[in-house]
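Apart from one protein chain that is not included, each protein chain of the complex appears where it belongs.
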Amino acid sequence: MRKLTLVTAQTIISAAFEKAESLQLKPLTVAVLDAGGHTIALARQDGASIMRPQIATGKAVGALAVGVGSRWLNANAETRPHFVQALNGVSGGAIVPVPGGVLAKTEDGEILGAVGITGDTSDNDEAAAVAGIEAVGLVADCG
Amino acid sequence: MRKLTLVTAQTIISAAFEKAESLQLKPLTVAVLDAGGHTIALARQDGASIMRPQIATGKAVGALAVGVGSRWLNANAETRPHFVQALNGVSGGAIVPVPGGVLAKTEDGEILGAVGITGDTSDNDEAAAVAGIEAVGLVADCG
Amino acid sequence: MRKLTLVTAQTIISAAFEKAESLQLKPLTVAVLDAGGHTIALARQDGASIMRPQIATGKAVGALAVGVGSRWLNANAETRPHFVQALNGVSGGAIVPVPGGVLAKTEDGEILGAVGITGDTSDNDEAAAVAGIEAVGLVADCG
Partner (left out) sequence: MRKLTLVTAQTIISAAFEKAESLQLKPLTVAVLDAGGHTIALARQDGASIMRPQIATGKAVGALAVGVGSRWLNANAETRPHFVQALNGVSGGAIVPVPGGVLAKTEDGEILGAVGITGDTSDNDEAAAVAGIEAVGLVADCG
């Protein structure tokens, strides 16, 4: 299994910020987690509000929890709200089930980690995460 | 009272995995709990995502919590969401109210424990749990 | 990176139980966690008390938290009790800082996961964990 290194995680963050700048997004917070859900690197841009680190991390944790990008959780929150509420419970309140938590996979489908971004719309947050993941040659799974 | 032994719990897990293989299900996680809601054995197949142990356990806990398979909780989550949310609260976030938490009963209705499975669709998870319970000569209560 | 498979985890558990039988230990509970601290397999022997799964898991989590076997945490609990209390806090009460949480490493020092055992004395719990880890050709780090 390949591992996400700190250098790779920092490159993901830089690429996500570049994408955000090109889209003129609001200040973002980016969290990059390893396959076990543990933070490798996190960055909160100037002007981002105070709980953004937890939200960014929660999106990435949600994706890793179920093995699919957090857009899947967002859809389930509408069709099966009791499942997503329960997932919130068993995770100790650690998940944020909206788009923007994107799995970083190898070409053969192995999950190396996840990127969670928050600050702009969920769709834009997700676009920045995808840009970051693809910048290091990995495959983005949005859910 | 008869008790679920570790050997029985491990046989349930093996039988559930055999059923899953015959149905070509995704990687499953199986938890077998005793009548008091305490884990006897748990197994997470290769490739299952990281929060599957909590989800599998939460389905089994949910079934034991109300004395009926977790399919009953799933139905109640639609008709009486406030009850299921409250159950989530009083349990400290320990229940997962979707199908796949199945009680293991004796022929005369005594609850010996519960099996919780997650990884594929809830219906398939439940089918694997039933196969495991019936493999050891017990009665499955899906709710 | 190699990963601990379910088959390997189950072999570790069987070998730990064999060791326990040879030493005539009390009923044990064994948890095998991956490198990210997520349970792969758990088994509680008949007669073990109800919170043993949490204790076994907590020993393994403690070892992974700081990257050294939980005997190190036990020593620190005497010399720096405030550090171990704080580790308990930041982990959300997830660690059990006594011997019996043993890292499973490759020969070149990579951590593949951890084994936590409880039920007999901490020293005996640890001996069973070491036997399990060595039975699959890995290196045990007791701390």
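Note that the chains take the letters A, B and C in the order they are written out, and that residue 1 is the start of every chain.
Rule of thumb we're sticking to: a contact is a pair of C-beta atoms (placed from the backbone, for glycine too) under 8 Å apart; a residue touches a chain by one contact, two chains touch by 3 or more.
This one's a predicted model, so the numbers in the text were calculated from it and none came from an experiment.
Partners of the chain left out, restricted to shown chains and counted across the full complex, are A, C. Of the candidate positions A:46, A:78 or A:107, contact with the hidden chain is made by A:46. Within the entire complex, the positions of subunit A that touch the omitted partner chain are 3, 5-6, 9-10, 36, 38-46, 50-51, 53.
Mapped onto subunit C, the footprint of the missing chain covers residues 35-37, 64-68, 80-83, 85-93, 111.
Simple rule for what comes next: only the chains that are shown with their structure count from here on.
Spacing of subunit B relative to subunit C, judged by their CA centroids, is 26 angstrom.
Work out the mean CA point of subunit A and of subunit B, and you get 30 Å between them. Remark: subunit A and subunit C have CA centroids separated by 31 Å (rounded to whole angstrom).
Multi-chain contact residues, meaning those touching two or more other chains, occur in subunit A at positions 35-37, 92.
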